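Here is chain A:
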Amino acid sequence: MSSDWQPRIVGFACRWCTYAGADLAGTSRLEYPATVRLVRVPCSGRVNPSFVLRAFQRGADGVLVAGCHPGDCHYTSGNLFTRRRFSLVKRFLEYLGLEPERLRVEWISAAEGQRFAQVIREMTDDLCRLGPNRKMREEP
Partner candidate 1 sequence: MSANPLVPEVATIIDIVEETPDVRTFVLEPDAGPVFAYRPGQCAMVSVFGVGEAMISITSTWSPERPLELSVKRVGRVTAALHEAEPGHKVGVRGPYGNSFPVEEWEGKNLLFVGGGIGLAPLRALINYCLERRQSYSRVDIVYGARSPRDLCFKREIFERWPKVPGVAVHLTVDAADAQWQGAVALVPHFLERLAPSPSGTVAVTCGPPIMIRYTLATLEKLGFADEQIVTTLELKMQCGVGKCGRCNIGPRYVCLDGPVFTRAQLKELPQEY
Partner candidate 2 sequence: MSDIQARLREIARRLLTEGHVRVFIGFGPGFEANRPVPFFAADPDAADRLLLDEFCAAGLARYVLEEVREGPVGLVARGCDGLGLERLLADHRVAREQLYVVGVSCRGVVDPDRACAAAGEEVRAARVNGETVTLITPTAERSFPRSACLLDKCLRCQDPTPRIADVLLGEAIPPGERDLAHVDAVERMPSDERYRFWARQFERCLRCLACRQVCPACNCVSCSLDRPEWLERGTGLAEQFMFHFTRAYHVAGRCVACGECERACPAGIPLGLLNDKFMKDLRDLFGVAAPHRPGDVEPLGKFCPDDPEGWHEGGEGT
């Protein structure tokens, strides 16, 4: 591993809360590592668990699934399904051998630019410690 290796994080962000939160981090000029790339989805409930697996397959070192706080879903219940799905899926991926730090599920509101930046910093630190992900990943 070269010393300047940086992890690659794919983030699924609901457009109403987390994506807007990330925008707020931008307008507030909060610096965070350039490790994350967001996929804008209408709701965290749109995130098919297989998307997460696909990200790891194609070389993501970490995946973030983020949406509105429970109770604040633009569609009322999308994130509550997300909560159930990803409670299971995260445990299942760990059961398959994935390190827990590699998948994070977070509720980040449109007002939480600070928190968004913080989550990315934390994840980047965790992933730097773990190094590149090789599990479930296809040969490059």
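The candidates came about this way: all candidates are chains of the complex that A comes from, given by their letters.
Criterion: contacts are C-beta pairs under 8 Å (C-beta built on N, C-alpha and C of every residue); 3 or more make two chains touch, one makes a residue touch a chain; residues count from 1.
All values reported here derive from a predicted model rather than from experimental measurement.
Applying the touch definition to chain A and the options 1 or 2 in this complex singles out candidate 2. Those residues of chain A lying in contact with candidate 2 across their complex are 49-50, 53-54, 57, 70-71, 77, 80-81, 83-100, 103-105, 135-139.
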